[in-house]
Structure formats: C-alpha cells, structure tokens
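Take this structure, written in structure tokens, and hold onto it; I'll ask about it next.
Every protein chain except one is present and positioned as in the full complex.
Moving on, here comes chain A:
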Amino acid sequence: MFNLDGQVIPFQEGDTIMDAAMRAGVYIPHLCHDPEFTPHGSCKLCTVKVNGRNCSACTFPAAANQTVFNNSEELNEIRLTLTQMLFVEGNHFCPSCEKSGNCQLQGVGYELGMLDTHFPLFYPQRQMDASHPDILLDRDRCILCSLCVRASRDVDGKNVFAISGRGIHSELVVNAESGLLEDTDLSADDRAAHICPVGAIIVKRHGFEAPIGERLFDHQTVGEWSLDQFDTGEQAWQRD
C-alpha cells in the first residue's frame, strides 16, 4: 500500500504508480501512456511527487509506504505549462482538425482549465503525408508520444513508425525508403492507425462524424473517460 493524495492505494508486484492508481480509480493525467503498452515516459504530464521528488507516474515503480501527491495545485500548474508547450510546439488549428472534440491533448487542456497557450507560438514547418489511400499523417499535430511506434512494433508487428532526432528536432518518421506512408504495409485495420491520442494519424473519410455536443470530451473529462475505458477494458480504437 502507498498513500496517494491521502488515499490508501493497494498495488501488485511490478505495478507502476500509474497502474496502481488507475486500478484504484484515480486519474493521473497522461498523454504518452496507454495501459496496453510498455511505458515511454516522454510527455511528463503524469509527473507526481513521490516522497518529495518529482517522478513520472507511468514509469515509476509503486512501493510500500510511498507518499505520493498527484492532484495538487503545484503539479497541475506544471502540467498546464507542459500542455501549453505542446500546443505551441506544433500547429494545432483545432477548428479545422478532424480529431477536435475527441482529442486527448484538447481534453487535457480542458481539464486543466487552459484558456491560452501563454508562450509565443513556434509555427514550425512540418511535412504532411497524405500519400496513403486510407490513412493521413499530419505531423503538425504530432506530440511525439510514440504510441504509434509502440503499437506498430508490438501489436501489428510492422515497425512502420519511429521517432528520429533529438529535442526540438525530433520528428516522426516512416519506415520506407521514400519516407512515405504509401510505401509501407500500414493498413487502416492496424492498431497503429487508431492509437494516436491527437489528430496526427487519422483514418481518411471519417472526419467530423459526431456533431458538436456529442463528441468524446464535450461534456465528459478526459480523466473520466480514461478511467472508464480502463474499467471496461474498452480501447479508444474500438470506439471510433
């Protein structure tokens, strides 16, 4: 057992703090984590304070007698800043994005009460890949969470995606000599085509299907949604 915001949380051998918290029905904000995949620990949104030190809940092992803070003003401030940085680093034009309303980055922004992006915008120049007949890759919206990399490698067994470069030069690359999706064996039935938390990888001809007011995060928070999914074992891709 450990203590999370004053609540006693049981854990199993091998659990991370995220695993144990989710099982106990406590939401820790996250973007690069999905319980089905090996944690990656890159977005840092899940930062919690463990015995006085900041750690990523999705990678940090749960241990007996830890004192963990999650839903504190200080941590939510840090998360808000991280979310604002994710917005300014990409090109997020939500009004014209097919994922809008169902996007976890938006969802986290809503949950944290983000009203503006605070920082000057980068407006980076990124390559769009519309070559594949069924799948669009819009790098403007990629937050480099690597979920598509893991899904393609670990579930589809295809290794279609990788993240290349470091720091601000990191980008999502496609494993084909041409660098184009049409030259890979990625298919719209693949897990990798449905795992993207944002609108960077989307299946074509499925945009704007739910009207405003009936989309995933119009009334329900991303926290409620992710706990609900965890409970039912139902994954995002089975819903869209």
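We take it that contacts are C-beta pairs under 8 Å (C-beta built on N, C-alpha and C of every residue); 3 or more make two chains touch, one makes a residue touch a chain; residues count from 1.
Operating definition for what follows: contacts and distances are computed from a predicted model.
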TODO: Consult the UniProt record of the chain that does not appear here and report its protein name from "Carbohydrate ABC transporter permease", "NADP oxidoreductase", "2Fe-2S iron-sulfur cluster binding domain-containing protein" or "Cytochrome C oxidase assembly protein".
DONE: "NADP oxidoreductase"
Open item on the list: In the whole complex, not just what's shown, which of A:27, A:87 or A:161 touches the removed chain?
Closed with: A:87
Open item on the list: Can you tell me which of A:120, A:133, A:167 or A:211 touches the chain that was removed from the display?
Closed with: A:120
Task: Contact set of chain A toward the excluded chain (per top definition) - done: 87, 91-97, 100-101, 106, 109-111, 113-118, 120-121, 123, 125, 212, 218-219, 221
